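What follows is chain A.
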Amino acid sequence: MPRWLAAGREVAPLNATPPALVICVKDLQQELKTRESFTAAFFFALLVQLVFSFAFDFQSLGLGFQDVGAGVLWITLTFSSILSLQNSFVIEREKNCLAALALCPCDPSSVFLGKFLANLIFVLAVQAFVLPISALFFGYDLAAVALPLSLVVVVNAAGFSALGTLFAAISVRTRRSELLLPLLLFPAATPVVIWGVKATRLCLAGRGLEAYEYLVGLSACFGAIFAVAGVLLFDYVLEE
Partner candidate 1 sequence: MERLDPMLRTIELVLFPVVAVLMVACLYCIFCVVPNEVTMGAVQRIFYFHVPSAWVAFLGFFVVFVASTLYLTTRQLVWDTLAHAAAELGVLFCAIVLLSGPIWARPAWGTWWTWEARLTTTLVLELVFVAYLVLRSQAESRDQAARLAAVVGIVGFLDVPLIYFSVKLWRGHHPIVFKSGGGEGLEPAMLKTFMLCMFTFTLFFSLLLALRFRLGLLQEDLAEIKDREMSPGA
Partner candidate 2 sequence: MKNLNYLFWAYTLIWILLAVYLLSLSVRLRAVASQLRRLKSRLSPEEKT
């Protein structure tokens, strides 16, 4: 048996932090320092809501927020997420840290999981600030639906971020990545947006969880499928 086969797979020491977590913490550190991703996504989200209230004059049209609110929330979430997804990999590209990550002695899937986790946290952090403000803007009772709504947001944002992390890593490798990411991500993320809007609408209308738990389940499946796809395929994305 050749020596290199006999050497066996090296196992990381048990007390070591999993690489995915290390990457996630690094991203959070970076974000805490500059807040550039959060600031951009947050103000973009506010702007989207502003444009919406101009575009659909809710009060004079007599529209309640539960009629269009779900749509507004999801457009806000997807558009602002694109910004932070993009930034998450632009940062890695700047000094070619992407290559350094590719060279780390961990599995490429850890890189995917770490970036995915960090992205999800960003999206949720932005939403945590945007949702109360939209409740103020559009005058709906957030407290009454806070719990089921956050479940919907967490699950669907996870699905969106899983696919988004994979596609952001792909688009950042090309020229004009900022154009390519929305082009790739929006059509492919259709399911999770549709299910998210539907579930949010039911949720805002005050329906019980049993009315839309199947939608949350479907979104969870979507997230699981593309998280697995990311884990399996990220190696090819990281490779030079």
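Going forward, contacts are C-beta pairs under 8 Å (C-beta built on N, C-alpha and C of every residue); 3 or more make two chains touch, one makes a residue touch a chain; residues count from 1.
These made the cut because all candidates are chains of the complex that A comes from, given by their letters.
No experiment lies behind these values; they were computed from the predicted model shown.
Asker: Looking at the complex, which candidate is in contact with chain A: 1 or 2?
Answerer: It is candidate 1 that touches chain A.
Asker: Show which residues of chain A lie in contact with candidate 1 when the two form their complex.
Answerer: Listed in rising order, the residues of chain A that touch candidate 1 are 163, 166-167, 170-171, 173-176, 180, 183-184, 186-188, 190-192, 194-195, 198, 215, 218, 222, 225-226, 229, 233, 236-237, 239.
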